[in-house]
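Yeah, one chain of the complex is gone here, protein chain that is, but the others are all in their spots.
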Amino acid sequence: MSISLNNLSKRYGSTHAVENVSAEITHGSLTAILGPSGSGKSTLLKLISGLEAPDEGRVIIDGDDVTDVDPRHRDIGFCFQSYAPFRHMNVAKNVGFGLKVRKRPAAEIDARVKELLALVKLDDKASRYPSQLSGGERQRMALARALAIEPRVLLLDEPFGALDAVVRQELRQWVKVLHEQIHVTTVLVTHDQQEAMEVADQLIVMSAGRVVQSGNPLALYESPATDFVHEFLGPSTVFGGVVTRPHDLELVSVYDGAMKGRITSIVSLGFEAQVTVELSDGTTTWVQLSRNELSKMGLRVALLVGVRRRTDADF
Amino acid sequence: MGKGRWALRGVVMAYLGILIGLPVVFMIYKALAHGFGPFWSQITQPGAISALKLSVEIAAIAVPVNTLVGVGAAILIARHKFFGKRAFDTVFDIPVAVSPVILGVALILAYSRIGWFGAPLLRHGIMVLFSPLGLVLATMAVSLPYVLRSIVPVLLEVGTEQEDAARTLGAGRFRTFFNVTLPSIRWAVAYGVALTIARTLGEFGAVLVVSGNISGRTQTLPIYIYDDWDQRFDTLGSYSGALVLALISMAVLLVLAMLRKRERRLRVDLA
Partner (left out) sequence: MSTALATPPPASRSRWRRLRSRLGLGLLAGGGGALIVGYLSLIVLIPIAALVSHGLSISVVTHGAGLAFWRWHVSIGVRTFWEAITAPGAKEAIFLSLWLSLSVAAINAVMGVAIAWVLVRDKFFGKGLLEASIDLPFALPTIVAGVVLLAIYGVDSPIHVDLFETWMGLMMALLFVTLPFSVRAVQPVLASLDLESEAAARTLGAGSVRTFFTVVLPSIWPAVLGGFGLAFARAVGEFGSISLIAGGLGRTTTASYYVYNLTQGFLWTDAAAVSTLLLVLSLVILVTTNVIAHRYQRRTL
């Protein structure tokens, strides 16, 4: 089901949380709303879900104008940042809640819950309580609960924010696979560009309540519309007055470079190295090198080098 | 360091011993000094029984009313924005911040024969002073805030996400309240109710002022104990009645301790 957001605005007091946002989310896509904290991305998700009402603009899901529809009638699945498990219900009751509200027969609920718990690999934890689950398991239970009502749209608010690095990586892959299996239109909110690039097939980048750029992740990375998107979507540095990716720069002998400079620090991060150079025009930039390049060139602090844009920048 | 710790421990134990421990032990001893028989006959006297009955009847009205009001007001305070919220919140603390005697006087000046609404009330045959109705009003006032004060922090801590989740899953307002909100505050409600019961059964000052102290009609258990001592010079009766009330409050304390443990466990779950 597609979602259209038309000129949405939401103010809290005098602050504009969301300002004149329009976006199209295509049917079956996995879209990430990406932005730093306070950019209005969570508010936008709440506007789609109906948990907040916009001051202006319309929300259209699958051709229906749902702007004035209560969240309980929108048929959306919402996963909260804290997962919001019903603490006093076990896993099966949590997952079956939406169906029970819809007064489905008990046998149907049981069957559907079983099916969903198998899908999220919690079949052996059906009678556990949320407090007895790990963070990742709670997250999967919240997903199953949201999916149980066969939502038209699945909304995930910072779905991996509260998990540790390993579980996070696992769940990202799993969500991607799950999305390919069930193909429900999914919107997730994140502040982590790596996560967004890895999981989503569409990106909406937000800053200060506005959409800065949207589209395919690779396209955004390659041709960011503004310096903000450039800096936000990956490592960046300034060279010759232009924002650029540090892996698009290279170090050469002091005579070959477009600009001369002195190395002020070298930080080795395993596979890659970050070399900071103070340039002759007084500015500082940094260059991303592979470990091989670093050792081959015999770089050290205080060495004079030349810096230039890579000619083979297209990988 | 070690010496200091022992000294502090000693001072604290001595203070609590002199102030609380020894008096309670001696009170129990005096109530039972002549054996269980006299104690039993004291607390089964018709006057004592009718006082106990009246106390329980008053509690049976005041506790449910204050529980409903407390839950409703807590939800308003924790979940709604409205004009005058601070004032609304503060009013609940007035009855416990002022002397119960003052509260009693205030009730009389509002509703008794000499009060603001005395004449119209009397015309309809409603007597507030010297009647059980006055006792109920006074008791409701002094036990007003306990349910509210137990629930609000829990409601704020639990947050609205579970309720929002229920809404996105299609639950209506009543289902959300009964299936999601109420279960998450049930131990806090129980805690508040226990405090309210303790306060209702034990209230003395406000009730004494409005009661006129008519035996069998407006005599609650605390007033009966007071009379035994002050009017009838029957200390055994006082000790016996006091022991009964003390046992009830100790039972309430036990319940509270258990509820606090549950609360704490739930808090840990949240983290």
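Things to note:
Order as written gives the chain letters A and B; numbering starts at 1 within each chain.
One rule holds for everything that comes next: a contact is a pair of C-beta atoms (placed from the backbone, for glycine too) under 8 Å apart; a residue touches a chain by one contact, two chains touch by 3 or more.
Keep in mind that this is a model prediction, so the values were computed, not measured.
Checked against the full complex, the one of B:Ile58, B:Leu155 or B:Val252 touching the unshown chain is B:Val252. Among B:Val12, B:Ile49 or B:Leu156, only B:Val12 touches the chain left out of the display. Only one residue in the set A:Met1, A:Val69, A:Ala162 or A:Ala208 touches the chain that does not appear here, and it is A:Val69.
Although one chain is not displayed, its contacts with chain B can still be listed: residues 1, 4-5, 8-9, 11-13, 15-16, 19-24, 26-27, 29-30, 65, 69, 72-73, 76, 80, 82, 88, 91-92, 94-95, 97-111, 114-116, 137, 140-141, 144, 173, 198, 201-205, 208-209, 222-223, 225-226, 229-230, 235, 238-239, 242, 245-246, 249-250, 252-253, 256-257.
Please note the rule applied: only the chains that are shown with their structure count from here on.
Here the CA centre of chain A is 52 Å from the CA centre of chain B.
The touching residues of chain A, when paired with chain B in their complex, are 49-51, 70-74, 76-78, 80, 82, 84-88, 97-98, 101-102, 130-131, 145-146, 148-149. The part of chain B that touches chain A in the complex is made up of residues 159, 161-162, 164-172, 175, 179-180, 183-184, 266, 269-270.
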